[in-house]
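In this view, the complex is presented without one of its protein chains, the others remaining in place.
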Amino acid sequence: MSNSLTSSVLTRGNVSRVGSSGGTGDVTFGRGGGGWGGDGTGGAEGIPQRVYVTGMAVAICGMAMFFAAMVSASIVRQGLGAADWRPLEIPPVLWLNTAILLASSFSLARAGRLQLAGDEPGFRHWWNVTTILGALFLAGQVIAWRELATARLYVATSPTAGFFYVFTGAHGLHLAGGIVALMVAGSRRARWMKRETVTRVAALYWHFLTGLWVFLLLFFLWERYS
Amino acid sequence: MSAGSAVSAAPESARRAIPTSLEAPTGFVRRYIFSTDHKVVGLQYFFLSLTAVLIGVVLSLLMRFHLVWPTAHLPFVRGGIMTPEQYLALVTLHGTIMVFFVLTTAPQNGFGNYFLPLQIGAPEMAFPRLNSISFWLTFAAFLCLLATCIVPGGGPISGWTAYPPLSGLGEVTGPGEGIGQTVWIVSILIFCAGSLLSSVNFIATIIDLRAPGMTLGRMPLTVWAWFVTAISILLAFGVLLAGGVLLLLDRSAGTNFFLPAGLVVSGQVQAHAGGSPLLWQHLFWFFGHPEVYIAILPGMGVVSQVLATFSRKPVFGYRAMAGSLCAIGLLGFVVWGHHMFVSGMSPYSGLTFSLLTMSIGVPSAIKTFNWLGTLWGGRIRFRSPMLFAMGFVSFFVTGGLSGIFLGQPALDSTLHATYYVVAHFHIVMGVAAIFGIFAATHYWFPKMFGRVMDETLAKLHFWLTFAGAYCIFMPLHFVGIAGGVRRYADFTGVDYLTALLPLHRFVTFAAFATGAAQIIFLYNFFHSLRSGAQAPMNPWDATTLEWTTSSPPPIDNFGGKLPRVYRGPYEYSVPGATVDFLPQNLAIEESRDVQ
Partner (left out) sequence: MLAPVMTHSRNSVRGSAGPAVLLALLLLILVGVTVVLFASHAYSPPSPITAEGRLTDQQYGRTLWVAGVIFILAQLALAYAALRFRDRGRPARFIRGNNALEVVWTLATVVLFVGLSVMGRRAWADARLGAAPADAVQIEVTTTQFVYTFRYPGPDGKFGRLDPNLVSASTGNPLGLDPNDAAGKDDIVVPVLTVPANRPVELLIRSQDVVHNFFVRELRLQQDAVPGMVIPVNFTADRVGRYEIVCTQLCGQGHNTMRSFLNVVPEPEYESFLKQQAVGQ
């Protein structure tokens, strides 16, 4: 029972009009570079590339809230003044691990610059260096855990130890995921993200984790010495 | 026209063609199981919620039955008569299912997934694969939760709020507190993961995938609601995740985040020391309060949409409505302490949280005034979506007003943990938010399924539910005022509680009657699904973009041609136009033809 006036009114906005002022507003399938969007920035799904960056930035906010909750829980726990609060000595290997992680951020940034400059082998090299440094960092974290265990500090031994394991465990899990992502992204052609976008998204995540680690280290120091 | 109409949503250079990969997938698995089509994922969430709400309602009817006939013999209960721990397990499961798998799922992930891309003129969500993963995580969480019913020891009895030490020490504190509580926590953690992923999808989609011309100021209020809700989910669920991890460690790794020293449970001294039960409460309610706004905001968006459509008027005060959604979302994060007035938290904090809590009543009131303003001077058609939307307004007013009692610590000192609180949150969440879901279902059923629901049955269902829900929950205010304590399996131990049994009997009868009335909805829904009349493209003569495509929409939403947006979302009864609605994609030049 569709009134012809109504239906023509309603369909008008969708009709691609020759010479219309709509510009790229009404884009019909098949127009432009290979059917992927008028300017070629469309990804495999025609989705604008920047959405992946937005998505990662948003996800980082969510992850940050998780760590923020843990940090505030730790501060509260400390503030309770309970007898079992014993300051935790920072395992010495953490300093080395921090240096490794910072270096990995630099190597990833380097990789990104080389990619933009068109230097594909150079990009690959520094991308792989980042992956290796990340793996080294995780190995170092395991060593840190071993150092604590040697000192008979387990997750339940004291609240500071407990939080330390939780923080480093959660951060390490996120970083492990990042390493897997770097390896997968480095070896396969991403079907839906352009190479530069993959790098940008990976960089966002990785630098977040580096920054988070530096923050956590400073937080451990603050708890130890305040 | 709305200001900012000159600003395009996304740079033209980022505009894109309809993707080739959005060809209809073949095979049952790709089409219905691991689908990347947001419409299928939306329906998956919707039907998951439908299953959950049916279970949740049955649980509540069992609870209501037991409260009035505590010694009745029930054939399906182990031992014949329901024990207090079985009752409390029902309480816990009911709350968890309803809050998480119904109210956090259907309004946002159900309808939001289906209609967000349609309403913003996008062919799909930003991350279709992630969308499917989010759903299956939620489904896994649901199975995990149901598993608590069958694990040794039974389901947890600590309520959906799971306060330690009751929930933190294991089996020693009570039945169901062993494996059941652990599995419950795992279910919640999985749910958190699914929700967080889904919220990332929503936010990125709204920021980056709006059609040309769809500025923020032209987004339907449903989209605004999904946006604010997704941000709230993003910022709140991470905190629940953290709390849940710490609780799990306390239970299984011997840590002491929430467990203080000197605990003696059933004569056994516990080895824990130094933790704080209040720390859990802070973490939980920091999540828990935004959670209730997560449950209601999408419904508010739907109500605004439906009221405008069926009054044939723009939403009154669109900017105020969008702004108040944002204000509620924001303020929702700073009021959690009103759940903890008598918890042992500093009484000074109580004063601060009280002030902030009363402040959040302001944007809620603004929304109510604007809804009434939308109706005012309208040309109201009382179709079933409209009835549910108006019912939402009524229940939201009632439930919101009981909130201003609870938001004052002096009054909360008497009303905390009584049936007054139960009445309050059921009216806003268990009725108003559900009415939002009903309104959305009736409104969008033609679009989702290409068929029309039976209007007579829908109206009958509405009247019975409207009257029934008030009959259930209004009396509970009085139970609470008289001091009726919640989460009691049995009232026969306390004199003044026994005196309130007649009220409870009335409530139980009303609950069963209203529960029965829902069969009308179920029949209408499923019967119309199979043999309802064919739905036209735009049965309600509505203006938003989902009504410009077929019912149901094609796989890429708009049949190869993405819309361009020229006007705001609620251009109804525009003076000078010959039709009383101007769709958002109707260009200005063309609209002149209709004037």
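Think of it as A and B in the order they're written, each chain with its own count starting at 1.
Heads up, the rule we're going with is that a contact is a pair of C-beta atoms (placed from the backbone, for glycine too) under 8 Å apart; a residue touches a chain by one contact, two chains touch by 3 or more.
The structure displayed is predicted, hence computed values, not measured ones.
Colleague: Among the options B:G27, B:P75, B:P152 or B:G267, which residue touches the chain absent from this view?
Modeller: B:G267
Colleague: Pick out which of B:F445, B:W540 or B:F558 touches the chain that's been left out of the picture.
Modeller: With B:F445, B:W540 or B:F558 as choices, the missing chain is touched by B:W540.
Colleague: Taking the entire complex into account, which one of B:V68, B:V151 or B:V397 touches the absent chain?
Modeller: B:V397
Colleague: Hey, which of B:V29, B:V362 or B:L522 is the one touching the hidden chain?
Modeller: B:V362
Colleague: Taking the full complex into account, what residues of chain B touch the chain not shown?
Modeller: Within chain B, the residues touching the omitted chain are 83-85, 88, 157-159, 161, 163-166, 169, 173-175, 260-267, 269, 275-278, 311-314, 316-320, 342-344, 347-348, 350-351, 354-355, 357-359, 361-362, 365-366, 368-370, 372-373, 375-383, 387, 390, 393-394, 397-398, 401-402, 404-405, 407-411, 413-414, 416-418, 459, 463, 466-467, 470, 474, 478-479, 481-483, 485-491, 493-497, 500, 503, 539-541, 572-580, 595.
Throughout what follows, only the chains that are shown with their structure count from here on.
Colleague: Centroid of chain A to centroid of chain B, CA atoms only: how many Å?
Modeller: Spacing between the chain centres: roughly 30 Å.
Colleague: What residues of chain A sit close enough to touch chain B in their complex?
Modeller: Chain A reaches chain B through residues 1-2, 5-6, 9-16, 22-32, 35-39, 41-42, 44-51, 54-55, 58-59, 61-70, 73, 76-77, 80, 82-85, 155-156, 159, 162, 166, 170.
Colleague: Using the touch rule from the top, collect the residues of chain B that touch chain A in their complex.
Modeller: 10, 12-22, 123-124, 126-128, 196, 199-201, 203-205, 207-209, 212-213, 234-239, 241-243, 245-246, 249, 253-257, 260-261, 273-276, 279, 282-283, 286, 536-538, 541, 547-548, 558-564, 566, 578-579, 583-587, 590, 593-594
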